[in-house]
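Taking it in order: structure first as structure tokens, then the write-up.
Only one protein chain is missing from this complex, and each of the others stays in its spot.
Chain nomenclature is as follows: A and B, assigned in order of appearance, with residue numbering initiated at 1 for each chain independently.
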Amino acid sequence: MINSTIKLSKTMEENVEMVKSAFHETADLKDRSLLLNKTSCKLIYIDSLVDKKVIERNIIEPLLECKTETVPEMIVKNAEYVRSTELEVTVKNLLEGSCALFAEGDNTVLLLPVAAGEERAIQEPENEHIIKGAHDGFSENINKNIFLIRRRVKNPSLQVKTFSLGSTTNTKVSLLYIDDLVDRGPLDVLLKRIEAVDVKEMQSSGELEELIEDNSYSLFPQMLSTERPDRAASYLLEGKSVVMVDGTPHVLVSPITFFSFYQTPDDYNSRWIIGSFFRLIRMFSFLMAISLPAIYIAVVSFHSEVLPLGILYAIRVQIEYIPLPPFFEAIAMQLVLELLKEAAIRLPSPIAQTIGIVGGLVIGTAVVEAGFVSNTMIVVIALTAIASFVAPVNHMGTGARIMAFPIILAANFFGFLGIVLALTVLLIHLCKLESFGKPYLEPVAPLHIKGIKDSFIKTKKKNNSLKQS
Amino acid sequence: MRKILFIFFSSFLMAGCWDQNQLKDTRLVNGISFDTAEEPDKILGTVRAINVRSAGGGKFEVQDEFYFSENETVGQLEMDLQNKVSGRMNAGKAFIIIVGEEMAKTKGINSLLEPIIRSTRGYISSRIIICEGKGNDILSLKQNESPIVFEVDNLLLGGAKESYIPTETTFTVWNKITDNSIDVILPFIKKDNQNNLRLAGSALFKSDKFTGKTLTIGQTALLLTLRGDNKSRTKVIIESAELSQALTLAIENSKIKTDVVKENGKVTCHIKADLQARILSYYDGESPMNIKHLNKLSSKELTRKVKELTKILVEANSDALGIAKELSTKYPESWNPETWKHEYQQVEFKPEVNVEILGTYNLH
Partner (left out) sequence: MSKAGSLTNLQIFFLIIQTQVGFGILSLPNTLQSTSKGDGWISVIIAGIFIQIFLVVIWLLLRKFPRLTYTEIIISILGKYLGSFINSIVFIYFITTASFVLLQFTSIIKEHLLINTPYWVIGLLMILTCTYLAVSDIRIIARFFGLISVLFLFLFGISFFSFLLPMDLHHVLPVGTSGIREILNGSLDSLLTILGFEVILFLYPLAAKKGSTFLKVISWANVFVTGLTAYFVILCIMIFSEPALKQIHYPVIYFLRPLHFQMVDRLDLLFISIWIVPLTASIIIYLYLASKSLTFIKGKPSKLIVANSLVVFTLFTIAKKDPASLKLYADYVEYLSYGVVFALPCMLLLLTYLFKKRGDS
């Protein structure tokens, strides 16, 4: 990299050469010569990063029209500018879409931001749809994202801390929190961990998450990534902090608990009884997604006694001519399901529909008719899949489906005992897990009765004039 | 930690699964019967097992198979039958146990139930019934056709719903037999000439042996009412010379007070039953209905019926009303189970039934 001690010199040509060599003579580094008050100047910019119309209108035009003796910053029409004597700053600003104005005989450079505004408009996030509530979403531009938060939380104690991570990519990372409300302990841990990050590249929030989370072996995400500004804002108001990475529409919320992954903004926007009902349904869906195939296997391979007569005979008739043991049946169908899902995600939607029909209807029916898999197993796997897709955060649903595999294995070897012990291990793991020093299962373990009100169910919002945040 | 996990998984993958018992490989037994065999001291055990056959195109046909064996104990029977049945025999859902008349009289049912109660797989909510003749004859009906056991089960279901027969399961029967303070009554079924099954009332037991005496459907219903075991409205028929046609009542509420008194070594049992009923059918061409009169008439008739019932119970030496239980808790100091066997014969029953007709439904 560039030696940070290099200062600019008094000769303009030398300066320009220095910048050009810092950029390894790249082709899109353009320069334009100007004459301002008889001093020759040079404007340097990276062609691909700047808006040329802005340069023409706001910089070149005023400079050329100016007849009086004055410094350039008084003439240009930019809202902000930086004057620097260091090469490193110059290069950094050029990379962020500024243009640099060198003047002969001046050892400083004027840096003017003229970044091109080629961005996605604010759209509703594709994978976090809601029925009722705000329909805007974060985009790839970090400033726009901070704007979306600021617009929701109009409070002077909303703090923004900015870091630059990745020695090659120089990605801008912002940490947002509300100073009056934030939980200091986890925030300090988070700050320490972000400061300790030392990598070459930082492309997305997912990469950052892996670097700073507590336990990267766990299947449970320890930071919540969301594209919804309303969600991020509501977590800020709960005293959590939000990390944004430039170039990713997903922001990271921490510290987070298990139950947050099963909440959506919909709960808060609908009637509280309905909201509570759906929260309970979602929690139930998690249990179902991880344990339903295992329970089925344990029942048909070990404890068929637990089935009452009617169901027992129905299942017995279905599985009569199935050559595979239920364990392999379940594993195979789970894998088929994952394949279908993977295939459908990447394809354009018209083809994805075909995959759905071929996969779901044709394979599903044919595999049963051919006698490879029983109808009951199809029902079980389909229910499991649906239950896992209920999770409002995609990571959690996929995690649940993966967790189902070891539990299926345990059920195949030890029946109910295996399931119970596997779930116990899972529960112990959850109890041990912490998100930035906060217990992952709060408020259930450790138990706070008050907290439960808002994690499992959603209670009525009270009109509280005494408490002010 | 990871090393432990590795050992953990590899050891189990290598060792395999000991207890796997695939439902697919099991042959589900749905009915069992026990009878006396030709040879003395042997038991004739019969099972009906379900057999699934593919009918093509993903459709299946369910048929029943029939196996029997003669052996000395139930354990031996099971071993022998296992070798006859194709696939693993699983009696974990055998929901009907039929015991032949002779078997119940001579050997008793306790030794038959013991293996079911002991085993972890046994189905102790199964129903036990006593049949006229041999249980084998009933289980062998309609072979290769619809499972006969389901027919029996439906028969029992209907009977129990209307409180015509007692709702005893293997567990409750065993629990009561070991208790020795109340005797069980079990449903009694018959097969007629056309090979149709019917409920014929209940079989009276003394301890675990069938006494040979049976109660009719009506008497069983009355007994269940007196024990307070009636599930729904019990129907009773009142016949009297004063009525041109028998009167049918449905008992809606019953308040039974059994009072056992022991004086000078003599046990008297006062049964006071207050029944509230509605008229289900009544036809008399001449006189209009007089509720008060009918109350009196049916009280008298029912008291007579209860007397008749208790007489049968005493004759059969079956303490189906649980007098022993009352006595042992009321007079624990003078309670002696040994002498009770003789004392029961001397128990005097003093029933008193009061019927109050509440309503007559649509017609007056």
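Heads up, the rule we're going with is that a contact is a pair of C-beta atoms (placed from the backbone, for glycine too) under 8 Å apart; a residue touches a chain by one contact, two chains touch by 3 or more.
Values in this document were obtained by computation on a predicted structure and should not be read as measured data.
J.: Among B:S125, B:N195, B:S232 or B:N253, which one touches the chain that has been omitted from the display?
T.: Residue touching the absent chain, from the options given: B:S125.
J.: Among A:L35, A:I281 or A:V306, which one is in touch with the chain left out?
T.: Hidden-chain contact among the options goes to A:V306.
J.: Considering the whole complex rather than only what is displayed, give the residues of chain A touching the chain that is not shown.
T.: Output for chain A: 302-303, 305-311, 414-421, 424-425, 427-428, 431-432, 439, 441, 444-447.
J.: In terms of residues, what is the contact footprint of the unshown chain on chain B?
T.: 4, 8, 11-12, 15, 18-19, 120, 124-125, 169-172, 174-176, 178-181, 325-326, 328-329, 332
Simple rule for what comes next: only the chains that are shown with their structure count from here on.
J.: If you average the CA atoms of chain A and of chain B, how far apart do the two points sit, in angstrom?
T.: 66
J.: Show me the residue ranges of chain A that touch chain B in the complex, using the header's touch definition.
T.: 299-302, 304-305, 309, 312-313, 315-317, 319-322, 325-326, 368-369, 371, 412-415
J.: Going by the contact rule at the top, pick out the chain B residues touching chain A in the complex.
T.: Contacts found on chain B: 12, 17, 19-24, 26, 28, 50, 52, 54, 57-58, 60, 62, 90, 92-93, 95, 121, 123.
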